[in-house]
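With one protein chain held back, the other chains of the complex are shown just where they sit.
In order of appearance the chains are A, B and C, and numbering begins at 1 in each one.
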């Protein structure tokens, strides 16, 4: 066991996979120099330029070339330097990576991994802070993961790389150096599609993912100590597919649901979680399903004052949980 | 009053607006020749090439140039030939059109209209059939409309053109020539954000939009005649902003909700409608909120047999309504 | 008097190959016409074909090694697909959306060619998205030390798309073994070339990416073949990409949904129909005594019979099982 930051876990997952399988390459802007977040530090020295390739500044071509390479015996991990800059690659991701297998009736497949730092809270302004999981969780044929802990990051990134389908791997950039966590030295993976109960509880089911996991755990702490309310915190980790079973199970136990996400509330992925519960566990609900998320403004204004105002945090989450507890 | 098909209503709305305001132009692929659906038939002859401009095949540039033109005294209506081909313009729509006003603290604004035929049921295959409203309804700063009747199309397209914000105007292509409807000869508009109760009912609230409005009305008919169940059919028409008030009002009356949309079920806009109801009208619900939508497969396979299998229709909707009625 | 062998040799081909070129072109023409006919008969809801493009398509594809080189065509490339080895039956099953269509089992529109063994990569409808895929295929070949070539096709309209720029730039930097083909038929549906570009020959853009761009008479199959052969040799030698612009004309409407009388004159179409690459090549073959009229007609008869048989097979083939629509969204575990 070694103590690792999430960015190190991301680094190690790729490094170990590239050691294991020489068909794996990383490609993207500045990855050769180690990447702007240092995720590929030392890769060029270890694996050479061909397997740690600096690309031109052209996201559509990065994803498009990754798709093509994956058809010819190479397993690319394509980096989008920031999730906000994946937008120019939207067509290649949605029309091509996600649809190739289906449109060819299963004849062709596209096992690429697209990894990218996402999320707010770092004064990144409206173009270095966005959440993009809602766009892509809506796209059949694509798997979407969002992590915010070192252990989950390493185990799920390895699964993403080994998955025969295109996977969009979202790493919350505020969690990169948030803290260190003991993670196994030996090879391990976490199955895509499995949620993780980060805290057990009996009164309220709190469904979340990404950076909000940490804020939610703090809020759950507060509610336990100050209100004696027991909140079960479920970290989805996988957004598509997502772990309905585990969530519904918890809801049937608690009867109260709080859904927390950093993204804009309208059309955010939490809406899907709510809609699924409202259809499949309605009989068990003792209260309205409450969502705590960012209001519908571009995420995020640069000013720390403005950014803090719009982003969910432990206080706002606790407030929602209290409403629910009191219901 | 004159009888018009929806495609004619779309044509007339633009034609009349361009007559009224000489700063309005249409730009897009093949619009000069009348457009592949004939929406701009005769525009070049009437308004000249400068105001009915054939662009290169480049959606990002079409939207990007429209944004720029809108800053300098021109009101562009940009056509995406098919909604599926708006994907290359995703970055220009999300990062630029939708965010310009906010990021400039209200100093700049972008009053463009982007109109595009969307939706399935015409054997268009996986690239001439997509619904895209869920992607864009999630984007703050953008208004999204989806129409499937001649009257709504004309009134809302005029509102979209006159709106000072960027508006994505979705026209269900299967509805273009579906039927004729009496619409006023004189100028009229429909406020963006207002839903329309297409059929009054007391037992079930059916929330839908686009082509599904027609299938839902048929299903409502069936339920009335065969089961004596009264279904209220609400056509949202505006997806963002959407008419929560009217929907919640109806839910409080019926206590049962069926949400119908053509798009893939997971992360579709209907999830947002459900989540809003589950939070704001929970006390009034007598049954689970049921969604009838397409399964999570690329919409739509080319084969009519496969396409029909995945798309919602009157039968599938009626089946959902019966479940709900029986609950 | 020069022999057919010498004439063929001058083009790096055998007399049989010269006739094979004509056969492929005529077969492509016939499949295209058949698809349009089946569409008019209401058997297939949609048809997009390449009549007029046969020289550009067959001439380029003929320079490749099928099964070794990679092909990323666009929807008009019936002649490319057939030259590489797809059969009329394959294409007509796709046209009729049959369950066992190797293109897509009825999921993709017709003329969205695909064959794993032939390395013809399934394409989509958004124009030009295959360009970066070809770059990636060639990048993988370079990393793996393989001398495989990737060829990709787009129309003149497609050259306006950003992906084309990003792809040519990427391939130029790494000297990848990609051949970028543009079948310039001077129209993007109804939009004439002068509304798509300020330059006459789009091939000049290749200079901006550091590799050769050639403009060739796209109705002259031997000229096209020569340009493609040269590009393939360059690519195999590791000298990088080539852009080939084949100037041609589609003598049919854009698709079965299009009425081309709205945007071009009958005179213009007639003028180009007179330049029909099949008529022209057949004349060349006979003028040069590579074949006589009887041989030409025999080839035509053979192709027609093949397409008739293929039509029968395709029509008899089963349609997809409705519930199979749910399959292959993700890779199914073995």
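To be clear about the criterion, a residue touches a chain if its C-beta (ideal position, glycine included) is under 8 Å from a C-beta of that chain, and two chains touch if they have at least 3 such contacts.
No experiment lies behind these values; they were computed from the predicted model shown.
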Touch partners, limited to displayed chains, of the chain removed from view: A, B, C
Of C:12, C:117 or C:208, the residue in touch with the unshown chain: C:208
Chain not shown: contacting residue from B:40, B:70, B:276 or B:294: B:70
Sole contact to the chain not displayed, among C:166, C:183 or C:276: C:166
Omitted-chain contact residue, chosen from B:17, B:30, B:91 or B:171: B:91
Contacts of chain A with the absent chain, listed as residue ranges: 29-30, 32-34, 36, 54, 56-58, 60-61, 84-85, 87-88, 123-128, 295-298, 301-310
Residue numbers in chain C that touch the chain omitted from display: 160-166, 169, 172-173, 175, 194-199, 202, 204-205, 207-211
Contacts of chain B with the absent chain, listed as residue ranges: 25, 50-51, 55-56, 58, 60-61, 63-74, 76, 88, 91-92, 95-96, 99-109, 140-141, 143, 164-165
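What we mean here is this: only the chains that are shown with their structure count from here on.
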By mean Cα position, the chain sitting nearest the middle: B
Chain whose mean Cα position lies farthest from chain B: C
Gap in Å, rounded to a whole number, between the CA centres of chain B and chain A: 30
Between chain A and chain C, centroid-to-centroid distance (C-alpha), Å: 41
Shared interface positions of chain C, touching two or more other chains: 104, 106-108, 112, 124, 126, 162-163, 329
Chain A: positions in contact with at least two other chains: 60, 88, 91, 95, 99, 102-103, 140-141
